[in-house]
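Have a look at this one.
Yeah, one chain of the complex is gone here, protein chain that is, but the others are all in their spots.
Then we have subunit A:
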Amino acid sequence: MASNTFEAPLVADLSSPSPDGTLVDVRVGIVTFPGTLDDRDAARAIDIAGGTSVPLWYADDDLQGVDAVILPGGFSYGDYLRAGAISRFAPLMSRIVDAANSDAAMPVLGICNGFQILTEAHLLPGSMIRNDHLKFVCRDQRLRVENTETAWTALYTAGQEIVVPLKNNDGQYVCDQATLDMLEAEGRVAFRYVGHNPNGSLNDIAGVTNARGNVVGLMPHPEHAVEPGFGPDSTGQGPVTMGDGTDGLDIFISALKTVVNGGTRA
């Protein structure tokens, strides 16, 4: 029988002090484009991780001094032309590209549609095309963290398996053979699908990083696996009480700690 004794709050109590008081000063910008869906979940993930989320508007020209940026999922501009193709030209994207490429190497995470925007902006190699089976897919997806040297994955152990939700229509990662060989040789595949390739991605690639490790994109949604009661029904270790999977949380804490450590990885 289910032993739901409500010993732990079902909803994260954001008023309580964060587990690591040094993280609250880290400000992470969450960009909203027309058609973005998951900006509020991404902001909540940052707040639960102990940082401070800052809403950013795509048409602005100012990053408001944030320490890191997340491009959340959704269907910006209705996926017209190509997913992420029009968003890439938003005024704020120029600032984000400059900050990501600067000496300070600002951490940038693109989730789902955000990943597509990062490839269109040439911050990450490759591209995403229609799922090979042509259907929208929505499932809890097992991933392997392949690279723990990035700003967003430092708290995981190499080879660690996690479970986070996946939901996309254009999730098939493609690139030319030379790029694929380069990504594999340089360890720049950050996440790989395990057990089931849900969209036909080359080499089961679920996420990649740039050479410096500050820019990461992934198709699945770690921000939907940060809060007990509202996540997947399993973790990398196995089944858990309904909705208690929080395997995605360490992605956000990793970035906060990277910023606190002055850019060196957590």
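Criterion: a residue touches a chain if its C-beta (ideal position, glycine included) is under 8 Å from a C-beta of that chain, and two chains touch if they have at least 3 such contacts; residues count from 1.
Simple rule for what comes next: contacts and distances are computed from a predicted model.
This figure omits one chain of the complex; the name its UniProt record holds, of "Heterotetrameric sarcosine oxidase delta subunit", "Cysteine desulfurase", "ABC transporter permease" or "Phosphoribosylformylglycinamidine synthase subunit PurS", is "Phosphoribosylformylglycinamidine synthase subunit PurS".
Residue A:Gly200 is the one among A:Pro34, A:Gly187 or A:Gly200 that touches the chain not shown.
Residue in contact with the omitted chain (choice from A:Leu81, A:Ala104, A:Cys138 or A:Ala158): A:Leu81.
Of the candidate positions A:Thr52, A:Ser127 or A:Gln160, contact with the hidden chain is made by A:Ser127.
Among A:Ser76, A:Thr119 or A:Asn168, only A:Thr119 touches the chain left out of the display. Although one chain is hidden here, its contacts on subunit A can still be listed: residues 81-82, 85-86, 89, 119-120, 125-127, 129-134, 172, 174-177, 200.
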